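Excluded from the complex is one protein chain; the other protein chains are retained at their positions.
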Amino acid sequence: MESLRLAARKSGRSEIRIKDVVIGGSAVVLIGGPCAVESAEQMQRAAQTVRQAGGRILRGGVYKPRTSPYSFQGLGVEGLRYLADAAAAEELLTVTEVLDEESLRSVSGQVDIIQIGARNMQNYQLLKLAGRLDTPVILKRGLAATVEEWLLAAEYILAGGNARVILCERGIRTFEPSTRNTLDLSAVAVAQELCHLPVIVDPSHAAGRRELVPALAKAAVAGGADGLLIEMHPNPAEAKSDGAQSLTPEEFLRLAGEVETLARAVGRSVQPVARVRT
Amino acid sequence: MESLRLAARKSGRSEIRIKDVVIGGSAVVLIGGPCAVESAEQMQRAAQTVRQAGGRILRGGVYKPRTSPYSFQGLGVEGLRYLADAAAAEELLTVTEVLDEESLRSVSGQVDIIQIGARNMQNYQLLKLAGRLDTPVILKRGLAATVEEWLLAAEYILAGGNARVILCERGIRTFEPSTRNTLDLSAVAVAQELCHLPVIVDPSHAAGRRELVPALAKAAVAGGADGLLIEMHPNPAEAKSDGAQSLTPEEFLRLAGEVETLARAVGRSVQPVARVRT
Amino acid sequence: MESLRLAARKSGRSEIRIKDVVIGGSAVVLIGGPCAVESAEQMQRAAQTVRQAGGRILRGGVYKPRTSPYSFQGLGVEGLRYLADAAAAEELLTVTEVLDEESLRSVSGQVDIIQIGARNMQNYQLLKLAGRLDTPVILKRGLAATVEEWLLAAEYILAGGNARVILCERGIRTFEPSTRNTLDLSAVAVAQELCHLPVIVDPSHAAGRRELVPALAKAAVAGGADGLLIEMHPNPAEAKSDGAQSLTPEEFLRLAGEVETLARAVGRSVQPVARVRT
Partner (left out) sequence: MESLRLAARKSGRSEIRIKDVVIGGSAVVLIGGPCAVESAEQMQRAAQTVRQAGGRILRGGVYKPRTSPYSFQGLGVEGLRYLADAAAAEELLTVTEVLDEESLRSVSGQVDIIQIGARNMQNYQLLKLAGRLDTPVILKRGLAATVEEWLLAAEYILAGGNARVILCERGIRTFEPSTRNTLDLSAVAVAQELCHLPVIVDPSHAAGRRELVPALAKAAVAGGADGLLIEMHPNPAEAKSDGAQSLTPEEFLRLAGEVETLARAVGRSVQPVARVRT
């Protein structure tokens, strides 16, 4: 893979610093929150739970890439405010997905991290735009992308000058119908072998059902993931999207405790909130 | 699939008229040309071959979605001129791929059909933009998209007001390594059963090797495809991309003859050039 | 693939003669019949239809490999008699699936061709036993077998001394849910390129729904298949297995006519019944 000029691992692996949070270091970073931002109250409750669980980053989608044009498409800028306010109150960083130039522009300066989703992993124009930003990027693996293609997509961002890219494995498409996707933890190991960037795991989209999320989250940490991106909703039954795969706050807190134990068992930690405003 | 409000087949299937070419009617439409536009001369020779073969549409990429940021990215507007001039000389229509708002704007009014590639099948912003145009769209199936998702992507364009969408099957990702992708001709039959839009087939990207293209092209026509999108290059050995899967002009002409015989055997025709400037 | 000592194609492709039927020659061979043999009358009616359609071989399973141990497992030797009697009355050859040494022994001398199913493609003991027989073998591709593995499975039979092996593509497993399997017609072309043995296609198991069978059958013939193995049941609604994918006699006859036209369009024929008892 000679094309991985900037992404290829030469020796050690990179730590990516975002304000007071480090991804790819000794700590396993926990990111949580709902699939879609729905209301100020929903986000406040989500943020409180993430903070209580030892998580450092609050997620919430305001621009949703929906398979059907008639599905809920997100709250847009209004949602962005709910996300930012809730995170600020709990001293959390924020991450939200961008879909295109317009959404990229609208979230600019409003979030700490942008996410490029699985369906846009090979949206090269978006990758190039993200490469020109100073904002860190979580780059999800495409549904049917090989590890090599995923790393080349990261290379697009790096080549543009943005060095803070975090890879995120979220399951691939296979013939197995009992899960929404098949989480590919080998890909985490392979990506870490070939590339110096941190690799986190989203067990929620892989599983598609909350019952399976804890097992996959724990497996990911034991398998070397640098962080977890987990869907949690104050009231999954009423979620506007992905309710079936969202943990309740109670489940999220329990899982966070188990993850902390496991992180220690593999010589890592779960980074505590530094309680320093940055 | 209640979400296919506009794409769902109620009774018959739709014919899409683009100038004097009809796709989805009794004639099987042949589209040919190189993966990437490289020079004026290359396009002239390609256009002459397409015309001679009874093809009606000239293809050529000027904005290339490349897996690596360091690969040839296309000639841009310069290439667009070569494509348009070569097509005009042979009374062919033109199709080229767009990647984003910028390329969409630059090809506007310069080509007869735009193509949205496999990697962008769920780039919803691009689909929405294409929905606002008056230009017909060839929408390729994503590498790992289900037929349902493909039709929902078409629905995005239709919902925007653009009724002229042509679906294109181009192979899906499977475990089989002997071909670049696995051409899924069942998907053509399923798409035609569920949706009224024309469905064409690109055997070149599916096969990845020119030796296999004729068999797959013929299978596609016998299986009911409304057209073929075939890569052909005046000199495949020197092609800047996808040379291995490009037919030579001679192979393209031979295949066109075989396709014509087959089209008749399934009660269709290959539309002759009307020799009417539009 | 140095291991294809006997299966590799050196120059031309092989014709396999079974009594007065030749597979792999200029004629496309039509094999039809129900998934499972259920009664004497069912088989008589199936045989009449196959004969009328210009088919040469009657299929019918008497030992069924069922996913559940509680499903109908086949009539065994009793079914074998129904199959043989029905075929004899219409001057057809017979083919049935074998699962193991015991079923192999019981069908020995009772059928003209044995079939090794997809699930047993890598049952090496069964392949070795089949290699010692003088009976021709239809070897189906495994659900997730690469073309290379399929040809190596054929090599097991050839290496045992049985030269009459017919390959059969029947669809592979992919993420696409709208069909039971994804018919891989590229595999037919690849197998014919690498191996001298005839390659036939089973569109019924690939599609899983009768509506899709004609399109796939026609595509297969145009794509170069040497024959078709099609499920047809006198009364699909009452079939004990695979009813949904079985054609009715009327559909089978109509398809046979279309296949004959297509076969001619690709320079082949459909072999007429020689009307010679053998």
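Read from first to last, the chains carry the letters A, B and C; within each, the first residue is number 1.
Keep this in mind: a residue touches a chain if its C-beta (ideal position, glycine included) is under 8 Å from a C-beta of that chain, and two chains touch if they have at least 3 such contacts.
Please read these numbers as outputs of a predicted model, since none were measured by experiment.
Interface note: of A:188, A:253 or A:270, the residue touching the hidden chain in the full complex is A:188. Of the residues in chain B, those that touch the hidden partner chain are 144, 173-175, 177. Although one chain is not shown, part of chain C still touches it, namely residues 3, 5, 65-71, 99-103, 119-120, 122-126, 142-144, 149, 152, 155-156, 159, 172-173.
Touch with the hidden chain on the side of chain A covers residues 144, 146-148, 172, 174-179, 182-190, 193, 206-207, 211-212, 215-216, 218-224, 258, 261-262, 264-266.
Criterion: only the chains that are shown with their structure count from here on.
Centroid distances built from C-alpha atoms place C farthest away from chain A.
For the pair chain A and chain C, the distance between C-alpha centroids works out to 49 Å.
As a whole-number value, the distance joining the C-alpha centres of chain B and chain C reads 35 Å. Residue positions of chain A touching 2 or more other chains, listed in rising order: 144, 173.
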